[in-house]
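With one protein chain withheld, the remaining protein chains of the complex are depicted in position.
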Amino acid sequence: MKTFRIGGVHPHENKISAGQKIQNAPLPNQAIVLLAQHLGAPATPIVEKGTEVKVGQLIATASGFISANVHSPVSGKVAKIDTIVDGWGMKTPAVFIDVEGDEWMENIDRSSDIKPVCKLEPADIVKKIGEAGIVGLGGACFPTHVKLSPPPGKKAEVLIINAVECEPYLTCDHQLMMEHGEEIMIGIGIIMKAIGVNKTIVGIENNKPDAIAHMKALASKVMGVEVTPLKLKYPQGGEKQLIDACIGRQVPSGALPIEVGAVVQNVATVYAIYEAVQKNKPLIERVVTVTGKAVQTPGNFRVRFGTPLSTLLDMAGGIPENTGKIIAGGPMMGRAMSNINMPANKRISGLLMLPSEESIRQEPQNCIRCAKCIGACPMGLEPYLLAKQAELGLWDEMEQHHIMDCIECGCCLFTCPSRRPLLDYVRMGKNKVGGIIRARNMKK
Amino acid sequence: MNLIVVSLITLGITGCLAAIILYVAAQKFKVFEDPRIEQVEVLLPGANCGGCGFAGCRNFAESCVKAESMEGLLCPVGGQPTMEKVAEVLGRTAAAADPMVAVVRCNGTCTNRPKTSQFNGTKNCQIVSNLYGGETGCSFGCIGFGDCATACKFDALHINPESGLPEVDEEKCTACGACVKACPKQIIELRKKGPKSRRIFVSCVNKDKGGVARKACSAACIGCGKCAKECPFEAITVENNVAYIDFTKCRLCRKCVAVCPTGAIHEVNFPARAPQVEKEATTPNNVAKTTEETTNN
Partner (left out) sequence: MNNLIVSPAPHAHSGDTVRRNMLNVIIALVPAYLVSLFYFGLGAFIVSATAIVACVVFEFLIQRFLLKQNNSIGDFSAILTGLLLGFNLPSNLPIWIVVIGALVAIGVGKMSFGGLGNNLFNPALVGRVFLLISFPAPMTTWPRPIAWNSSYLDAETAATPLSLIKENGAEALPAMWEMFIGNMGGSLGEVSAIALLIGGIFLICTRTITWHIPVSILTTVAAFTGILYACDVINVTPLFHLCAGGMMLGAIFMATDYVTSPMSASGQIIYGIGIGIITVVIRVFGAYPEGMSFAILIMNAVTPLLNTYLRPKRFGENKK
C-alpha cells in the first residue's frame, strides 16, 4: 500500500466520533462573524451598523490577492462592527449580527436535489469559487481560488483530493464522505474542469475502510477518478506528503505543488465548491468534530460560522469535569485555546477536550542524540539541531539547514524520548528566519 | 660527540627551514590593517554585546575608524567617556549623548493582573508570544519568562519572583539595548536616565480600550488623558488608548503621577513626597535643587 517515503509517526487514532451522523447545530441569538477567517489580510466589511442582512449575503470583501470574501451565515441586523478577543487572547475584527429568523438569499438553491451538470467555463468556475469565499478547509485556510489559478507557465497534470484525515480524533471529513459522497464526486468533476486535468486521485487512509469502499463505488462511475487507499501514517495529510504518497513525486524545497504538476484540495473544500458552483451557496457553514475521551456524546456537527463554540460544546454534552485543555483542531497540529468565547469559523475543524492528566507535558531531559526525531521528520530535517540553533539564536545556520521546509507537523516532539520541546524552538526559529527572509526580499 | 653534532645540525636545519616557510607564508598572506583599529578596540569594553548595533567590539572599532564623523556612533556600555577617548585617538570630537537606562513598562504583577490560563510549554517569551496572548487577559503585557534577563550580558535584569516582572539594576544597566530587542512585546524602552536617575514614565503599553484594559489589569493605562491635560510641557501624548511620556520634553514635575487614576505612571528615585513639593520647576536642575531642599527640610 502506498505512503510517503520519509519519516512519519503513528499516533493513537482515537476516532471516537467516527460514524456519528452529522447534526445541525442550532442558530445562535447573535452571530459573531470574524473578518479574518483565512490566510492573508482580513476582509473589508461592506455593511454597517443597522444593515439588514440575509443568509449568504456578502458582508465583507477580500482585501488583496490572498484574502477571501465573508458572507453572512445568518439573517438579521448588524449590531456593530468591533473587535473580539479570540481563543488565543488576541484581538480580531468581527461583524456582530443579531439573528432574526432564517431568511436566505433568493438565488441559493436550498433543496436537497443533486445537480450533476455544470456548464460553466473554467474561468467562471474559479471566479465563482472566489466569490463564494471558499478557503482550504483542511486547516491552512488558503483561499481556494488562488490555489486553482496556477501561475503562468505552469500546468496542472493531476488533481489530488485530500481525504486522509490523518489527525487523530477528527472525523468530520470521514463523515462528510459517507453522507455526501455523490456531491463530492461532482465537485471533483468541477475542479477538474476548472484546472483542465483529466486525472484525479482521492487519497484515503486505510483506517476508513467504509469510506474507501463507498468512494470507490462512486468513483467507478466517473471518468478519471481513482481512489487510492493509503497506509496509515501521520502526517499523510500534509500537502507535500500526500503528493509523494499518491504520485511518488517530491515537491522541491520552497516550491509549490504545481511544480510537480499537482493540485491538492481537501475533501471538505470540494464539497464547499460543489455547493458554491451548483447551488450558489457561499461558504457559511462547515462540519466540526467535537470529541474527547471524557466527552459524553462526541459527534460531528454542521455549524454556521459565528455560532459560539460553547453551543457546540453543549451539543456534545458539555465540557467534562477534569478537562485541562481545549484544542481547536486535532492533537498534533491543533491550537490549545485560552478561552472558548470564540465563534465557529472557517479555520476550526474540530474541538478536542483533553483531560488534565494528558494536558501537561513531562519535564524535558538531556538530548540523548537517539536520532529518533530525524527518523520521524517527514521533511528529512534535523529537529534536534534546529532546536538547539534556535535556542542559541543562530538564524543563518538554521536557514542553511532548511528550517523553512518545516511543516510544523509535530512528529519530532511526539517521538522524542527525552520529551524535549523540539518543535517549540523550531517553530520560533522558523518565525524568526521567515521574518529575516521577508525583510531581505523587501530590500531587493 | 658525533651524535651530538649530528642532532644539532639536523635540528638547526629543521629550525631554519621552518622559519623560512613561516616567514614566506607571513609575507605572502599578510593583511594590511589600520593600526588605529587595534587602538580603538583596546579602549572599548570588550563585552561584544552588540548594543552599538555592530557585530561586536572589533566591528564597531572598524566602523569608527572608517566613519567620517562620530555622529551616530556610540558605545552604550562605555558611554560618553569611552567615546571621548575613541574620538581622541581618531582626532575627532565625540557626539554628545545622554546616559540612558532600560525601563520596563508593565505593571502586570500577579496581584494586578490575574491569570486566566496556564501555559505549559517551553518557558520562553518568544514562543509564548507566537502562540497566543499570554497567561493573563492582557495580550500586551509582560509574559515574565525572562527573555530579557537571558539577553542581558551585564546581569542587570532579573525576574522578580514575587511580581513576575523583570527589574532593572540601574547600576549595572549599560543601555546596550539587548533586552529591548529580546522582548517580543516591546515593553522595554531605553529612556534618559535623568538627573540623579530620576525619571517618570507610563508603565503600561496596553492598547485596549479603558474598560477592557482595566478588567485585565488593575494598574493598566486606560488612556483617559488626564495626565496629558495636566502636563504643562506637552510631553504626554495619548495614542491608541495608551499614554506616552516623551522623555526629551519631560521636566520631571510629577504632576501626571498624581492624577493617574490607576497608578500606571511611575516615578523613580524621587524622595518621598512632602506636602509642598509640587512647586513648578522649569529645568531639571531646578527640580533637583527643589527636591534637595525638601530633603534637607
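Quick notes on this one:
As written, the chain order gives the labels A and B, with residue 1 at the start of each chain.
Just so it is clear, a residue touches a chain if its C-beta (ideal position, glycine included) is under 8 Å from a C-beta of that chain, and two chains touch if they have at least 3 such contacts.
This is a predicted model, so every value here is computed, not measured.
Annotation: of A:Met379, A:Met398 or A:Val433, A:Met379 touches the absent chain (contact as defined above).
Considering A:Pro26, A:Gly101 or A:Pro252, the position touching the chain not shown turns out to be A:Pro252 (whole complex). Only one residue from A:Gln37, A:Gln278 or A:Thr415 touches the chain missing from this view: A:Thr415. Considering the complete assembly, chain B touches the hidden chain via residues 115-122, 127, 131-132, 135. By the touch rule set out above, chain A reaches the unshown chain at residues 6, 9, 11-12, 168, 240, 244, 248-253, 255, 260, 319, 323-327, 329, 331-340, 352, 354, 356, 358-362, 365-372, 374-375, 377-382, 384-385, 401-402, 405, 408-410, 413-419, 421, 423-424, 427.
Simple rule for what comes next: only the chains that are shown with their structure count from here on.
Chain centres here are Cα averages; for chain A and chain B they lie 43 Å apart. Of all the residues in chain A, the ones that touch chain B in their complex are 85, 88-91, 335, 338-339, 359-361, 421, 424-425, 427-428, 431-432.
By the touch rule above, chain B contacts chain A in their complex via residues 116-117, 120-122, 124, 126-127, 130-135, 137, 139, 208.
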